[in-house]
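One protein chain is absent from this view; the other protein chains keep their places.
Labels A, B and C are assigned to the chains in the order they are written; within every chain, residues are numbered from 1.
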Amino acid sequence: MITAAEQTRVDYLNESYGIKSWLLTKDHKRIGLLYLATITLFFFLGGAFATLIRVELLTPQGGLVSSETYNKLFTMHGVAMIFFFLIPSIPATLGNFFLPMMIGARDLAFPRINLLSWYLLVIGGLFALFAMLAGGVDTGWTFYTPYSTTYSNSWVIATAVGIFIAGFSSILTGLNFIVTVHRMRAPGMTWFRLPLFVWSNYATALIQVLGTPVLAVTIVLVFCERFFHIGIFDPALGGDPVLFQHLFWFYSHPAVYIMVLPAMGVISELVSVFSRKQVFGYHFVAFSSMAIAVLGFLVWGHHLFVSTQSVYAGMVFSFLSYFVAIPSAIKVFNWTATLYKGSISYATPMLYAFGFVGLFTIGGLTGLFVASLGIDVHVTDTYFVVAHFHYIMVGGTIMAYLGGLHYWWPKMTGRMYPELWARLSALVIFLGFNLTFFPQFILGYLGMPRRYHNYPPEFQVLHVLSTAGASVLAVGYLMPMIYFIWSLRYGKLAPANPWGASGLEWKTPSPPPLHNFDETPVVTQEAYDYSGVIGEEIEVG
Amino acid sequence: MGRLPFTPEQASTFAPDVDHLLYFLLAVTVFFTLLIFGAIFYFAVRYRRRSERELPHASHGGMALEILWTVIPFGLTMVMFTWGADIFFRESRPPADAMQIYVVGKQWMWKLEHMEGKREINELHIPLGRPIKLTMTSEDVIHSFFVPAFRTKQDVVPGKYSVTWFQPTKTGKFHLFCAEYCGTNHSHMIGYVYVMDPADYANWLRGNQTGASLADTGAKLFQDLACSNCHKADNSGRCPSLTNLFGSAVKLAGGGTVKADEGYLRESILQPNAKIVAGYQAVMPTFQGLVTEEGVLQLVEYIKSLAPQPAAAAGGAH
Amino acid sequence: MSEHTEHQVDSALTYVLVFLGLIALTVITTAVAFVDLGPFSVVAALAIATCKMLLVALFFMHVRHSTRLTRLVMAGGLLWLAILIFLTLGDFMTRGVVGIPGR
Partner (left out) sequence: MASHSESLALREQFDTEAQQKEASTLGMWIFLITEVMFFGGMFLAYTVYRSWYPHVFAVASSSLNVYIGAANTVVLLCSSFTMVMAVRAAQLGKRNAIIWFLILTLVLGGVFLGVKAYEWNEKFVEHHVPGAGFHFEGVPQQGPAQIFFSLYFAMTGLHAMHMVVGVGLLIFLIVETRKGKYSASYMTPVDLIGLYWHFVDIIWIFLFPLLYLIDRHLKT
């Protein structure tokens, strides 16, 4: 029963009102919500581009849009999705909101820098939006030289400036997280009592801090090359376009782990809570996050196997790439083992977690194909690669993001989402996703190159299947959008701990008070110890 | 093993090799996917929550299992690495007797030149069974030469030469794609590779023969550009003689030597002062902008023809 | 969180000596540049620069008084820079070893 006293309880949402109280907030929870709104906008923008791409590919000769427009569509799809949705997705929303709570802190170490990083994302996003509205950019999200520096007539600079600024948003978020985890842990919260979500966000933050500056300087060089023609990437002056690819992928390969490591952290939480067991091999899962963060920096050259990179460098990068596979495999096995003899609930977040593990397994295993030199020569720059990274990023990151959003929604908003609709959406997304992207593996091996506006007719059947899947997927994504908003007003009021979870974020009311905890918690046990939680009253959502 | 329905035709010696590696990877993938999916499904049903107050026994992990599922995948990946690297290394080394064809990519077409002087656009005719070596460059942005039926792909980068090779094993007409995004009409930068019986190929080559061989065209260009005024065969000119140059080691001013391969010749035509031959002055003007990439290839081929045949045929394969 | 953070105030003399050392190294590295050391020209210049960096970091930036974490951060940064430079050079330095253009 909800008493009148509880209804008027002061929390972070109702402690102040007005647009200024949001735009000038230093509260990590409100900033998390600002991020949520921002990246949702970019997600649906990128999704709209994706829809147009898929519709265009229904027929081999196209006809909906011109080649020029098509090229802009896939470029802007990539830019919006990668730099303005996936990179900030889990760390900047769920991480921002929950990382301080999970370690028992009142806020991040630098709340004003946290707000600044949101503004940077918005400003960067405005540059990118301006470029899109002004006429678009057609270089592909990879900005390969010399096309991007000399030949493209589109809005390369505006987009690049947008990405540059958004990069600093990512750097500052990472910096904030690292300092917070080092310096803001509650008494008793030792490193090996940290929830695995914190571990994975910490590993992510390392990548953000170490990798993103290299992207920034690469963009500066592209900028100079385009404006002043300085020659660093220009073969006519003795420069090497392949140097750009090295610099670009030094960031952009680890960036894949910026996208997927936090997702793995979410899954570790979900698998544990919804089977009420400590994550099997906690230390291995924690260290595998760190291993992925470090090893992820040693493998970028596997994007360059056919780029005129030397044979020996290719071999070294292929060899090292396989080392990243091991920690990923360790995680998957440990999650599966966690289920053994658990008490497994089929709540929506768990369905997303099942979906994640399945899709990530396929995405990860196909990574072994593209890491293999012999096969990569054939499949690189084809739909096989497209399918592979969508399995990781969409099948992996977005599944985990949605799973986490459902899991923490009651805490963030104080309202429950409608369980039935949510389960349905998880199912629709899983099916739609596989129908969209599985045919693309086959397309790719058959030789369909990526970024093709027109294609030989024999590929049409698979393209039509893929587009059909995309329409299912679109419905799947719209559903949570609708029922989440619905739940803000009509959802059941959420109890403090609807799932019987053990993390600190559940030991405070939903939604939490301004400073998260009424008094600083003291931690006396390891993460994921459910023995104390289950005895308490559990309200079933 | 034959071809599965989701693989393209196998029309080169590499195709079966690549496909066999694919089958191995597929087997591993299917095994582990089924293992994980099966385990999740079984556990999810077997250990479903039966009461809201249920609390399973805590278990913290097992070292033996962790080692097991670290070592086995690692072993498997090392097999994948070695197997894939082996194929890659073979793909990187064209055999000495390979038939040379030159390729120039530009927005948005493939220009191909046969040694005998035959030129094609977006079509490549080649004889069955001969190893074919492509020496490629681009006039503008990066392109990528991709023939799915041969399982080969190689980026074509402006400012340098890149090489790929294959040995067709089946006659027919196969897709040729540009695989590296190159601008507006990227998806129109496509064509076909026609693999013909050697006799048919010989006929095709003879039929509508347009002119001189590539080396002869290069020789004419050599005269037209007045290269021969300085590069005299008897070494009496202001510049070094080009006879027997290709494949040799050239001593440079300021110490060091460089092997005279296609890349060196190209650089010396376009940026003659990059490497000065010992004993000569930097007097040669640049030909950048005066001669197209195709022209450079013709000159290179002419200079190669001035060297003894075995070295020319080896094409730098050592 | 229990590390004490009272300032260890270095004496002004220490700073003066370090400063003089830095000036001396600047003079040396400039002078050495006019001597033909062949390939060791690079080595000498970078070795001296590294010494100067260490002096500035250890004394002026107080790394010698700092926590292990700070030192780890600094070492980590340099290690990552090394990864970037050496793995990329791994490509550029082995190009053309097989003798096939573009490989």
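Basically, a contact is a pair of C-beta atoms (placed from the backbone, for glycine too) under 8 Å apart; a residue touches a chain by one contact, two chains touch by 3 or more.
Fair warning: this is a prediction, and the values are worked out from it, not measured in the lab.
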Chains in view touching the one left out: A, B, C
Among B:N244, B:T257 or B:N273, residue touching the chain not depicted: B:N273
Contact partner of the left-out chain, one of A:L108, A:M350 or A:M448: A:L108
Candidate in contact with the missing chain, chosen from A:G78, A:P195 or A:G211: A:G211
Option from A:L23, A:A37, A:L237 or A:V522 whose C-beta touches the chain left out: A:L237
Residues from chain C at the interface with the omitted partner, ascending: 1, 3-5, 7, 9-10, 12, 15-16, 19, 22-23, 26-27, 29-30, 32-37, 41-42, 45-46, 48-49, 52-53, 56-57, 59-61, 66-67, 69-70, 73-74, 76-78, 80-81, 84-85, 88-89, 92-93
Sites on chain A contacted by the missing partner chain, in the whole complex: 105-111, 113, 171, 175-176, 178-180, 182-184, 209-214, 216-218, 220-221, 224, 228-232, 236-240, 243, 246-247, 515, 520
Missing-partner contacts on chain B, residue numbers: 254, 271-274, 282
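In this text, only the chains that are shown with their structure count from here on.
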Chain pair whose interface holds the most contacting C-beta pairs: A-B
Whole-Å separation of chain centres (CA-atom averages), chain B against chain C: 41
Length of the line joining the C-alpha centres of chain A and chain C, rounded to whole Å: 36
Multi-chain contact sites of chain A, meaning residues that touch two or more partners: 242, 308, 311
Chain B: positions in contact with at least two other chains: 92, 154-155, 157, 160, 162
Chain C residues touching chain B - in the complex, by the definition given at the top: 96, 98-103
Chain C partner contacts - residues on chain B that touch it in the complex: 92-94, 135-136, 154-155, 157, 160-163, 259, 261-263, 316-318
Contacting residues of chain A [partner chain C, same complex]: 182-183, 185, 210, 214, 242-243, 246, 250, 297-298, 300-301, 304, 308-313, 316-317
